[in-house]
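Input: a single structure, listed below in structure tokens.
With one protein chain removed, the remaining protein chains of the complex are shown where they sit.
Should a chain be cited, it is by its letter among A, B and C, assigned in written order, with residues numbered from 1 in that chain.
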Amino acid sequence: MEASGWAKSYNPPNLRRTSVWRAGYPGVQGHATKHDWQRTSMSDIHKRIADSFNAQGLMATVGATLSLVAEGEVHIALPFSKALSQQHGYVHAGAITSIVDTACGYAALTKAPPECDVLTAEFKINLLRPALGEHFLAIGRVLNSGKLLTVCTGEVRAFSGAGSAHKVVALMQATIVNVRR
Amino acid sequence: MEASGWAKSYNPPNLRRTSVWRAGYPGVQGHATKHDWQRTSMSDIHKRIADSFNAQGLMATVGATLSLVAEGEVHIALPFSKALSQQHGYVHAGAITSIVDTACGYAALTKAPPECDVLTAEFKINLLRPALGEHFLAIGRVLNSGKLLTVCTGEVRAFSGAGSAHKVVALMQATIVNVRR
Amino acid sequence: MEASGWAKSYNPPNLRRTSVWRAGYPGVQGHATKHDWQRTSMSDIHKRIADSFNAQGLMATVGATLSLVAEGEVHIALPFSKALSQQHGYVHAGAITSIVDTACGYAALTKAPPECDVLTAEFKINLLRPALGEHFLAIGRVLNSGKLLTVCTGEVRAFSGAGSAHKVVALMQATIVNVRR
Partner (left out) sequence: MEASGWAKSYNPPNLRRTSVWRAGYPGVQGHATKHDWQRTSMSDIHKRIADSFNAQGLMATVGATLSLVAEGEVHIALPFSKALSQQHGYVHAGAITSIVDTACGYAALTKAPPECDVLTAEFKINLLRPALGEHFLAIGRVLNSGKLLTVCTGEVRAFSGAGSAHKVVALMQATIVNVRR
């Protein structure tokens, strides 16, 4: 996998690599490896999430891509665009929220019973600093999953250029509900 | 002011009408009336907010328009578009959040000292039901404004068609900070 | 019902009075009136909530009393005590949170199916100003109730003395989940 600069500085934490699907950063397709995961194979889970992601008009509209799907963790990448700006030229909190909400929802889906879909009941987000950068990465992680509710934490990292360190621009805490399909 | 169907069913609550600027719903320009408001005229406040709104790439991208500016209350309208959907075809929580966050921010700005700009520090949003409708209206209202922090409540209403009653699809509680320009 | 000064200034809003149980403010017991309410009489609902309230060690420890039970709205009163202070002598945010969380939970219970109990999944609270006063009143209201989740808004009002106007010191938005008993 050949990844351009900004992605090299990104290191996905705490993942059991056998259960990870990872897209190229950007534009290079990764591949899934099989594993036993809640009686559903990783490739099944990844396919389900990728299909769902691709059915989202908003993700295409903002230019977001699904970057990583692992058990309890999903990443979504977003390049900067003027079409996403707020009045000072930074990325609008709404665009930042859109990708990290989506990342948290799919992270919860990786832990949901196979017969369930997920809905975000609510979230809270702190905007830590202006969303200034060339690329953004939203990371959603499951903190606790129950039969009915899943609690996720999310963050959005801003990358200013090739090889640069990131800054965390937003922090989310979300409650997602399992609903029977 | 001639407004098309969905807007007729919308009744802006609790506004002193002399301090209200209101756009047509949709496409018909309203006009501001003068008033004494923090030593800044309503038309000044409205112009400042309209200019800021128009400088937001994201608001144009999602198709939102500024509908009403009053002291402590701002409305933003959003027609349904497939480009804003989540995977089931409803409007994505991120788009809903984008408009109500913006409405709360500008509502706070109407109460901020003239030398200050505002930044959203954080918000929490409950998504009460799927965002299903033809038009959406985000309403941001100041609940309490201090020297430093303003607390707003926001809601998003969904309208299914001409003359229909609305349903509240989202409820927000936001903290906005005054920063010197 | 004879109520001392601070309570006279309190006016419970938007209640259908036939469905309201109200305690004296303070110390004088009110009484419930019968009504048809989710196939459970008001006196049943009130009794269930009063019994539950009285089983809470914390409510007795902080000195809180149940003031009003109505469909979708519950009030809890708390007199000032040094035993509840934070370091500057005001009432601690934790005590303020305790009563408004409880008020929201019981408000949700008035809307829950008879076979269900309720649990607070999460809440967010803004502390608008120091909790300075002689008496406090927490008001929990149901904003939206679904089969599974109920969203409540809560506020805490501070009363400085007999006949005084109140100030809102805290604002809550809470998600409560119905669970089968």
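In this text, a residue touches a chain if its C-beta (ideal position, glycine included) is under 8 Å from a C-beta of that chain, and two chains touch if they have at least 3 such contacts.
Since this is a predicted model, take the numbers as computed values, not measurements.
*Asks:* One chain isn't shown here. Among A:86, A:110 or A:173, which residue touches it?
*Replies:* Final answer for the missing-chain contact: A:173.
*Asks:* Looking at C:125, C:142 or C:169, which makes contact with the chain not pictured?
*Replies:* Reading the full complex, the residue touching the unseen chain is C:125.
*Asks:* Using the document's contact rule, name the residues of chain B that touch the chain not shown here.
*Replies:* Chain B touches the chain not shown through residues 121-122, 124, 148-149, 151, 175, 177.
*Asks:* Which positions on chain C touch the chain that was left off?
*Replies:* Contact residues on chain C toward the absent chain are 52-53, 55-62, 81-87, 92-95, 97-99, 101-102, 119-127.
*Asks:* Name, in rising order, the residues on chain A that touch the hidden chain in the full complex.
*Replies:* 124, 126, 128-129, 143-144, 146, 151, 153, 168, 171, 173, 175
The definition used in the following text is that only the chains that are shown with their structure count from here on.
*Asks:* Centre of all protein Cα atoms: which chain's centre is nearest to it?
*Replies:* B
*Asks:* Hey, which chain ends up farthest from chain B, C-alpha centres compared?
*Replies:* C
*Asks:* Using mean CA coordinates as chain centres, what's the chain B-chain C distance in Å?
*Replies:* 31
*Asks:* How many angstrom lie between the CA centroids of chain A and chain C, rounded to a whole number?
*Replies:* Here chain A and chain C have centroids separated by 39 Å.
*Asks:* At which residue positions does chain B touch at least two other chains?
*Replies:* Answer for chain B, listing residues that touch two or more other chains: 124, 126.
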